[in-house]
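One protein chain omitted, others in place.
Take a look at chain A:
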């Protein structure tokens, strides 16, 4: 592999563009394909399949065996609420390889002093999500407890088919939330997709422990999703 080739691959990964390398193992010759580029006809189906499933492996093309390696952008986590839990979650998500953004219109909460390098958007979710559209490769965790802030992004996340939608709050809080979402016209089957109370049940108590439970819940959703629906994962 040549340095210039690796630089192109790394630049694509850095800019969140999916990439596929196809390597002839007998000659070492490798070709790079970026998502959205036109692909050489002979390898098109192997490249498309790798992009769709996120699976790398040895593929036979004609009478040749090649190694197809797919590099998908890391899944995103959008956190609604720049709260204590989010401070812990931001650090843990980075370790686990997620691309995390925090949205909170309360500028007293969303401060660089509290969040360091984490990407923060101190706007209402209605505005912030215009620039960062939700999609099937995104998990949304709403943790403000405030319906004025949480409800819109929860509805938007269900509509966008986010692979994970979670909301902080007790069962009682959640049943009130369900009633509000129904009034907003959200389908009941969609509402049932909300993870609430949020996080795997590990009896988490402190903000950091709750962040562990949320991250574990998100990872479970990511790793058990159906790849045939076109949702992509991380590696």
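By definition in this document, a residue touches a chain if its C-beta (ideal position, glycine included) is under 8 Å from a C-beta of that chain, and two chains touch if they have at least 3 such contacts; residues count from 1.
Throughout what follows, contacts and distances are computed from a predicted model.
Trainee: The complex has one chain missing from view, so what does its UniProt entry call it, picking from "Glutamyl-tRNA(Gln) amidotransferase subunit A", "Xanthine/CO dehydrogenase XdhC/CoxF family maturation factor", "Maltose/maltodextrin transport system permease protein MalG" or "Cytochrome c oxidase subunit 1"?
Mentor: "Xanthine/CO dehydrogenase XdhC/CoxF family maturation factor"
Trainee: Which one, A:100, A:181 or A:196, makes contact with the chain that was left out?
Mentor: Of all options in A:100, A:181 or A:196, contact with the hidden chain holds for A:100.
Trainee: In the whole complex, not just what's shown, which of A:119, A:145, A:180 or A:193 touches the removed chain?
Mentor: Among A:119, A:145, A:180 or A:193, only A:119 touches the chain that is not shown.
Trainee: Of the residues in chain A, which ones touch the absent chain?
Mentor: Chain A touches the missing chain through residues 1-3, 6-7, 9-10, 13-14, 23, 25, 28, 55-58, 67, 69-71, 93-95, 97-100, 117-119, 235.
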